[in-house]
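One structure is given below, encoded as structure tokens.
A single protein chain has been omitted from the complex, and every remaining protein chain is retained in its original position.
Note that the chains take the letters A, B, C and D in the order they are written out, and that residue 1 is the start of every chain.
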Amino acid sequence: MVTDWSYWAVQTLNGLQLSMLLFLLSVGLTVIFGLLHFVNLAHGALYGLGAYIGISAAAATGSYWAGFAAAPIVVALTGMLLYLGLMKRMRQAGPMNQVLVTLGLIFVFVDVFRLIWGDLAIGTAAPAIFSGRSDVFGVVYPTYRLFIIALGAIVMAALALVLSRTQLGAMIRAGVDNDQMAACLGVNVERIFFIVFCVGCALAGLAGAVAVPVFSAHPDMGTEILISTLIVVVVGGMGSLRGAVAGSFLVGFAQTFGAVLVPEVASLLIYALLAGVLVFRPTGLFPARA
Amino acid sequence: QDYKVGMLLPYSGVYAALGKDIDEGFVLALEEAGMADQVEIIREDTEVKPPVGLAKARKLVLEDQVDVLVGPVSSGVLGAVRDFVDQTKTPIIVANAGNDEATGENCTPYIVRVSFSNSQVNRPMGQWMYDQGIRKVYTMAPDYAAGRQQIGAFAEAFKAAGGEIVGQEFTPFRTTQDFGPYLSAAQATEPDAVYVFYAGSEAINFVKQYDAFGLNDTATLHGSGFINSPLYVDAQGPAAVGTVASLHYIPTLDTPENKTFVEAVQKRYERTPSEYTVQGYDAGRSFVEAIKSGATDKEAIAKALPTVEYVSPRGPVSIDPATNNIVQNMYIYETVEGDDGKLTQKLIGTVENVKDPVNGCEM
Amino acid sequence: MFRQSLLKTIVILALLGGGVVYTFFTGYFGKELVIEAATLAILAISLDMVAGYGGMISLCHGAIFGIGAYTFAALTVLFGVHPLLAFAAAIVATALFGAVVGAITSRTHGIFFIMATLAFGQMAYVTIFESRTLGGDDGLAGVPRLDLSAIGIDLMNSTNFALFAIAALALVYVIAAFVLRSGFGRTLVGIHVNEARMKAVGLTVWHYKAAAFGISGALAGLGGAIAAQQTMFVSPELLVWMVSGTVLMVVIFGGIGTLVGPAVGAVVWVFLKHEISSITVHWHMIAGAVLIITIVAGGRGLYGQIEYMIENRRAKQKQPDETNVSPLAQERETHA
Amino acid sequence: MLEARDLNKAFGSLVVTKDVSFSLEKGERRVVLGPNGAGKTTLFNLLVGELKPNSGSVRMGGEDLTSLSVAARARRGLARSYQKNNLFGALTVRENLALAVATARGAAGWLARDTLADPEIAKGVADAAAQVGLTDALDAKVDAVSYGVRRQLEVGIALSTGPRVLLMDEPTSGVGPGMIQAFHTLLHTLPRELTILIIEHDMDLAFDVADRITVLNYGEVVFEGTPDETRASPMVREIYLGEWDAHA
């Protein structure tokens, strides 16, 4: 194979970039899923929505950043409607019904996308400042991908701070463990869960907007990405931020270097990884305590 | 109404847009011939799933008693219905699916293909690229039958011409979104050109990322024409400029037949035709020709279809009786920015009357 | 705990009977739908066995179904094995696959179990998709049907084949019900409700999980082998995870943990889907909406809701608080 | 009958069980006392195998159980009831007991017969229910019975497996005087050859049923002796009893 170190450096950056995208995508899911024990299969669809909004907003205003800002907001609003209209009702309904309802939502979203944005894949360009390539320590790499890496890192840090260091984090976890008792301590569980859900959705939307200059948006993109995100979340261990981070890196690098080193089995790799991890760590690598 | 046509196309799923274009092209051909009200069209959605496609084909033939099937887009579906149409002696006019076997070892008198065969589209590029002085080529395609055939045909021809394939990668079909790792690998082999087959959203992702990684500066992107089909070339944006590809049709062909066709499509559907629109049109046109030649029932239509010959928007076309695959020109074009700033196709080479070898077909 | 209640018996018989009658009066495609519904129902029942009663929500039953189909297809098409043998082989193969997956995943629970099974399902899918010998994404064509001419039945005739599928469904239901009302079935529920305590009273849990998954796998495989004969063609699409998702959906839609419900769900789903898709290509949206509504409305699934309401009425008939009061307390009070 | 040798267990840096050794004669009734957090429940977990010791061994009837799984130990007749109810919530009392009886009798795998319909098993269930006074509650759903009833069932399940050695973790916690009485009676009616180890905070009960008493503190055995010796021990009084009879 190639011996030139810069080649491996680039591949490492590729792995990093993919990991960060996966992180942005899955962290919302893990927060909702692990903390609310709410199985939101529609998360992928929300990512798709983010992507489409990103494109349309960029097209309308001619600025990528309009999409970057609009996507999380619009998706969060959508999430709000979903929560008030559906999820709230479903919170007590048990995981199975949640799976079903959110599966139903996927179906609806896919067709809504088709109706609004058509069957064809569409895309948008990276923002001017981040287009082209930059030179990091002698390694030439697409600037936009570097931006993704940075963004992922920032979101990571921010969330870590909130969840572990703040009262809010503790309140969320308490509400998850036992909402009745949390209420008895004066915690307005409903409201907190509502906030968490919306934040999770916003992150999905952000991921969509960020991904779209690299990938294209098409009606099934949400369904396609769903599995990888679930794998990330589960491999990492649900509900724990560390889990989402670990999961993203494992899957991201497994996919990247799998593609390079063992292309024959590349597509098997992440599933093997998933199965392997679960067999030896039945609750993922870093499960939230308890 | 004297005839029943069963449209076996994806109206949902990844190829829904392709199905739509083919359908429109077909309808246009009927209207042009003023036969729209003689023909009843029954549409069934294959969902791009072979089992579904087969079930729908069964329904169209056994329940609706159609005289002829039109479609499918996916090679998988065509493979699935092959035995069935053969047994029930139902002619099927293939309007996209490109798998070589359908007009090769698995051919039957009842499969007539007016679209293309996977290798037909790519074979000519081998010699042509060599003639342009390209010597070292790296190839990529999705890892499924169509992908392997399209690349296989090119690689064979290119090597035959004296070129060298410095690397070959088949990426997991429909699960690959980030081509970064593969592109870096390709870059490392320092090829004169990269030759690919990608379609749909994969094509968009690939072209954009190819450009982002700066390969355009070192190695021109070549490929099977689906790579920047007018359907989605806009989504690829500037990244697509400079790509060189071969296909059986481009909307910018400067022939009277094409001009009228493009106008007709513009008028009827308010957009420029894609290769799929033409495939649909020629499916309709060949059906019309078959009828005109006096065919009435399934058997007769099946007999008549291979004999049709006319000048299509894509140039002179005929059916090779040995394989029932279409004989047609291949157009090598470059994607360029037009005067209106929109991307368009600039014809830079034509390979005439490309005809597949019989490869194992016995009628 | 599973009870073959009168309601269950009535509904399943009505379903099967209805199928038979419909088969005789419908056209060609109607029969195809009957067969599709029957095979889907078989798959759904096999899933409900482990999911509804054993608490093992599997997302690889579509794959198992597909493995059944492929085993039958490959053996007959590639190796010219006699269809009957191939049929048996398909069942054995899926039983084994099920048992292995069940054993390996036995330590995982909830979503982790779901994902673990998904992993194995997808591995099977990818392997077949990329296997040249099995025809890759093109699949295998020319799959024969069982030859029952010996007993004067021609399965190439779609009426006969539809009846054959219905019979298979009936058989599968009986087997499932029989297993569930056996000691093994009770144990399965026990594991579902409190696995730790089952261990504490001396059960080697993973043996039973593996066995349950094996049995369920065999039933799913049987369904798959029939599906392969219906289309006389197999392709990797059969194994893709969305199929498992759809089946799971059908199970919940009909009423998870009711055994009859999933069968009802399957039938409703197949015909609903057909009806809607003949109206609009956007049938996904309608179907999705219908699902959401049924769940938000009831939450127990179509059949599940009915059964729940009926059982409840019975429960109310025998006076309630009796059961609630601690017996010791009662006893004390009487002689106080 | 049951023997622990130098058991050690630590959670991270926290040592919860320290060189614990003791042995029970066949039919002996032993009570384990100790302040909260002394490591009593942990000791039970080590004995039945729900926790693996860092060192030391557990033997029953001469056989070394240390490497055996929870289930394997249970099948050899080592049963245990939990401090925190660990029941089959969604099921009825009858079904709870039936599951235990069936498993204990190797009927869990029956494919041809129904363990809920089997007379043999039904008898086992009836007996166990009678012993813990659940006969009238057999068809109540566990979710819907009061805490007291659940405690009865907790012990009932352990008993219904027909153990040789029975470990009970605070069987009477949270139940009223009436039931405690009934529990006294139960202990006296149990077959004499059944070996019993009880964790108990109810001193009347402890001193009433115990042949010997073991006192744990900070994971160590700090005292072992007869009830009277225990009552007399100033150390036990100091770390555990206090003036426990102050308000009886």
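Keep this in mind: contacts are C-beta pairs under 8 Å (C-beta built on N, C-alpha and C of every residue); 3 or more make two chains touch, one makes a residue touch a chain.
Keep this in mind: contacts and distances are computed from a predicted model.
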Name the absent chain as its UniProt record does, using one of the following: "phosphoenolpyruvate--glycerone phosphotransferase", "Branched-chain amino acid transport system ATP-binding protein", "Sarcosine oxidase subunit beta" or "NADH-quinone oxidoreductase subunit K 2". "Branched-chain amino acid transport system ATP-binding protein"
Touching the left-out chain: which of D:N8, D:T135 or D:Q181? D:Q181
In the complete assembly, which of D:G37, D:G89, D:G109 or D:G162 touches the absent chain? D:G37
The listed residue (A:V176, A:L203, A:A217 or A:A275) that touches the chain absent from the view is A:V176
Among A:V187, A:I231 or A:L274, which residue is in contact with the omitted chain in the full complex? A:V187
Counting contacts across the full complex, list the positions on chain A that touch the omitted chain. 167, 170-171, 173-174, 176-178, 180-189, 288-290
Absent-chain interface as seen on chain D, which is shown: 11, 33-38, 41, 83-84, 144-149, 170, 173-179, 181, 201, 203, 239-244, 246-248
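In this section, only the chains that are shown with their structure count from here on.
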Pair joined by the larger number of C-beta contacts - B-C, A-C: A-C
I'd like the Å distance between the centres of chain B and chain C, where a centre is the mean of that chain's Cα atoms. 40
So how far apart, in whole Å, are chain B and chain D when each is placed at the average of its C-alpha atoms? 75
Roughly how far is chain A from chain C, going centre to centre by Cα mean, in whole Å? 32
Contacts with 2+ other chains: residues of chain A: 114, 267
Multi-partner residues of chain B (each touching 2 or more other chains): 12, 16, 143
Can you name every chain pair that touches? A-B, A-C, B-C, C-D
Touching chain C in the complex: which residues of chain A? 33, 39, 86, 89-90, 93-97, 99-101, 103-108, 110-112, 114-115, 223, 227, 230-231, 234, 238, 267-268, 271-272, 274-275, 278-279, 282-284
Residues of chain B touching chain C in their complex? 11-12, 16, 45, 49-52, 54-55, 58-59, 62-63, 75-76, 79-80, 82-84, 99, 143-145, 173
Which part of chain B faces chain A closely enough to touch in the complex? 12-14, 16-17, 20, 143, 169-172, 174-178, 180-182, 184-185, 188, 200-201, 204-205, 208-209, 212-214, 231-232, 235-239
